[in-house]
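One chain of protein is taken out of this complex; the other chains stay put.
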Amino acid sequence: MAINYIYPVYEVVRNASRCVNCKICEKQCANGVHKFDAKNGIMIADESKCVNCHRCVATCPTRALKIVKSDNTYRENANWSAESMKEIYKQAESGGVLLSSMGNPQPLPVYWDKIVINAAQVTNPSVDPLREPMETTVFLGSKPDEIVRDKDGKIVDNMTSQLKLSTPIMFSAMSYGSISYNAHASLAKAAEKLGIFYNTGEGGLHEDFYRYGKNTIVQVASGRFGVYKDYLEAGACIEIKVGQGAKPGIGGHLPGTKIVGDISKTRMIPVGSDAISPAPHHDIYSIEDLRQLVYSLKEATGYKKPIAVKVGAVHNVSAVASGIARSGADIIVIDGFRGGTGATPTRIRDNVGIPIELALASVDKRLRDEGIRGNVSLVVGGSIRNSADVIKAIALGADACYIATAALMAMGCHLCRSCHLGKCNWGIATQVPELVQRLDPEEGCDRLVNLVNAWTHEIKEMMGGMGINSIEALKGNRLMLRGVGLNEKELEILGIKHAGE
Amino acid sequence: MLKIDCKDKHFSEIGKTIRESKDKEIVIDNCLGHRYIASGVGGKDIVINGTPGNALGSYLDGCKIVVNGSAQDAVGDTMNDGIIIIHGNSGDATGYAMRGGKIFIKGDAGYRAGIHMKAYKDKFPVLVIGGKAGSFLGEYQAGGIILVLGVNTDSKTNVGYFTGNGMHGGKIILRSDELPDLPPQIISRKANAEDLQEIEKYVQEYCSYFGGEPKDIMEKSFYVLTADSANPYKQLYTSL
Partner (left out) sequence: MPKEGEVRIPSGCAISGIFSKSGKLTNGEKIISSIATMHDRSNGLGGGFAGYGIYPQYADFYAFHIFYDDNEIRKEAENFLYKNFFIVNMSMIPIRKTKKISDEPLILRYFVKPLDARLHETNLEEKEFVARMVIKVNTTIKGAYIFSSGKNMGIFKAVGFPEDVGEYYRLEEYDAYCWTAHGRYPTNTPGWWGGAHPFGMLDYSVVHNGEISSYDANRRYIEMFGYKCTLMTDTEVIAYVIDYLCRRKGLKMEEAAQVIAAPFWTTIEKKPPEERALAEYLRNTFSSLLITGPFSIMVGFENGLMALNDRLKLRSMVVGEKDDMVYIASEECAIRVIEPNLDRIWAPRGGEPVIVTLDKKEDK
C-alpha cells in the first residue's frame, strides 16, 4: 500500500477561530472532503479527496476556509517533477491511461500574450465607440463567386445561407452529457439573448431546447448520437466534428454510468450503454469523403443551412483547411491545443496539436495564397481568454471566435480540471441532480450575457482605438498587430512585424 | 407517380425534385453514381434503376427504397427509419450509425458494414446481408441486429477479419459452419430456438424480396455474437 500513497497536492486550511461548524462545506462538497467530527466537535477534512474546485471556499459563510498548495515535497529534481513522479506511481498501480479534463495546463507559449495591438495617433483618427457607430455584426458562410444579374440588370441574390452574429463570439461545442442540462439551458438562453450561437456538441439536442434552434449549431460527430432528421432541421447550422483541439485524432467516450435519463434519450442510446465516438468518421477516410458527408447533410436539409467542419489544430492544418474549403463546407472551425475537454488522455491533451495563433495565421495565409479565403468563413477556438484574444484572432484572419472554457467559468467553473470525475460541485460537468440544480439557468444565462456584452464593449473600444468602426475591416488586418519578443520564424508564421518596426 | 431520368442531371437537381415532389411513388431511371438520393427524406416509395452513388438514404426517415442494381458506400448512413432493399451488392460502411429501419442486401456488403449501429427504444435497426460481409463487420456496434446469410458464397465464415471490434451492444448473427476469430469481449453461441424464430422472420422477409426458399436458408447453422459488456473500456483509465 505504502508505495501507492500519493500525498495530496492541496491542503484545506480551516481557521478554527472563524469556523462555526455550520457544515455547509460538508453539504457542498460532493467529493466528501469535509466531515463533522462529533467526538471533538470540530469540522475535519480529508484532503486526498479535494480537487480544489473552491466550492467550499466560496460558500463558507465565515470565510474560514482556504485551499493552499501543499509544501510537502519530494527531493527536488528539475527533470522529474512531482507531477511526473505521481503519474508514474498512479500508472504502476492501476495500469490505466491517465485521464484529464479541460485544456492543456502546461507552460507552453501563449502567443496572444506576445502580440500587441495598434492604435491610431494623428495620421488617422481613433473613433469613440460610445458615441460613434461601431459595428460588430458578422455573417458566417461562403460568399458568392460571381455577381449574377437578371434581364433587367438587377443583381440576383445568390447568397448561400448565412449565420448572422451580433458579435464575433460563439459558444463552442459542449455536449449534453459532458455538461449538465442547466449548463446547456444557460448557454442556449444566452445565445438567444445575445444574437449569437451555441453548439450542441455531439450529444444530441434535448427536446426542451429545440425552441432555441435559430441560435443553435447542431453537431454531427463520428458517433452520430442523437442525429436524425428533426435534429438536423432544428439548428441554424450543422457542424461536422472531425477533431477537437484538446484531443485531435482521438474519439470521445462518455461512460455508460453517465448515460442516464434524459442523456440517454437525447443521445438516442439505451441507459447504461457507453457512448463511443470513434476517432475518425468511418465514412471519411480521405478528403473526398468529407465532401460526401458535407453534401449528404446539405441534401438532407435542402441547402438551407451552412455546414461547418471542425478540426483540431495539427501540423498540416493549413492543408487540411484548404481541403475543407474545397469540400463544399461553408465554415471552417479550428480548435487550438489549449482547448478544453470533458475528458481526454493526459498525454494527448498535453502533447498533441499546435497553438491556435500559429494555426490560424497559417490557415488564413494558405487560403489567401490559394485565392479561396472568400469561399469560407474561419472560426477559431481553443482558449480564447478575453476580448483582446478575440481582437488578435480577427486581425490574424478569423471571422469569429468560439469560447467554451471562458463560458464555463462565467457559469461558475473554477478550473479544477476534474470534469471526468462527474462530480462537479458547480453543477456544470455533472449529471447528479442535486449538483445540477446548483446552477440556476437564469443566473447562468445572465452571467454569460454579461461576459459577452463586456467583451463586445471592449472589442469596440479597441477597434475604435485603431480607427476601425466595423469588424470586417479588422479581419486579416495584420498591420494592426506587432509581435513582442518573438523570433523571426514566429513572426513570419504569424505574418506580423515586430514591435518598433 | 413521378419518374426521374438521371441522365445528364446533377445530384442536387434530383435531390430537389424528390424533396419537393408531392408524389409518393418515385421511379428513378438511369441512375449512375448520383449521390445522396433521398437523404433525410421520409414517406416515399422510391425505385432506383441503376447504380446510386454514395450515401444513398442517409438520415433516411421512413421511405421504402428499392435499388435494382448495386449500391455504393455509406448506404443508410445515420438512417432513422424506413427500408432499403438492394438487388445487388453494397459498398463500405453500409448502415453506418443507423438507428432504425432495415437494409436488405441481396449480395455482399463491403468493409465496416453496420459500424456503430445503435438501437433506442422503438428504434431497432436491422441489416441483412445475403452474401458475405467485409472486415470490421459491426465495429462499435451498440444495438440492432446484423444478419449475414452467406447465400451462394464459398466463404467459410462469410465475414472478413475483426468482426465485432469494439462492439458493445446488439447482435451479429452469422449463418456459417465456422466462427471467425473474434475479439475477447464477444460472446458467441449457437442460435437457440428463440434466436431461430427471430432469424426466420428476417429470412422470410429476405426471400420475399429476393426469392429463394426460407427453409433452405434456415437449414444451415447460425451463430449469435453479442458483447459481454456495454462498457468495454471502463477499466482503461486512471487519473490523479
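Order as written gives the chain letters A and B; numbering starts at 1 within each chain.
Keep in mind that, in the parts below, a residue touches a chain if its C-beta (ideal position, glycine included) is under 8 Å from a C-beta of that chain, and two chains touch if they have at least 3 such contacts.
Quantities reported herein were computed from a predicted structural model and do not represent experimental measurements.
Chemist: The complex has one chain that is not drawn here; which of the drawn chains does it touch?
Modeler: Looking at the complete complex, the unshown chain comes into contact with A.
Chemist: Out of A:127, A:297 or A:462, which is the one that touches the chain we can't see?
Modeler: Of the candidates A:127, A:297 or A:462, A:127 is in touch with the missing chain.
Chemist: Among A:261, A:374 or A:433, which residue is in touch with the absent chain?
Modeler: Only one of A:261, A:374 or A:433 touches the chain omitted from view, namely A:374.
Chemist: Give the residue, chosen from A:72, A:106 or A:137, that touches the chain omitted from the document.
Modeler: A:137
Chemist: Of the residues A:14, A:224 or A:478, I need the one that contacts the missing chain.
Modeler: A:478
Chemist: Since one chain isn't shown, list which residues of chain A touch it in the complete complex.
Modeler: 120, 123-125, 127, 132-133, 135, 137, 139, 143-144, 146-147, 149, 154-155, 157, 159, 162, 368, 371-374, 397, 466-470, 472-480
Just so it is clear, only the chains that are shown with their structure count from here on.
Chemist: How many Å are there between the centre of chain A and the centre of chain B, using C-alpha atoms for each centre?
Modeler: Measuring from centre to centre gives 36 Å for this pair.
Chemist: For a test of understanding, state which residues of chain B touch chain A in their complex under the given definition.
Modeler: Listed in rising order, the residues of chain B that touch chain A are 11-12, 15-16, 19, 35-36, 39-40, 42, 54-55, 58-59, 61, 73-74, 77-78, 80, 93, 96-97, 99, 112, 115-116, 118-120, 123, 139-140, 142-143, 166, 168-169, 230-240.
Chemist: Per the contact definition, I'd like the list of chain A residues that touch chain B in the complex.
Modeler: Per the stated touch rule, the residues are 6, 83, 86-87, 90-91, 93-100, 220, 222-224, 227-229, 232, 253, 255-257, 264, 268-270, 272-274, 276, 278, 282-283, 292-293, 295-297, 299-303, 345-346, 420-421.
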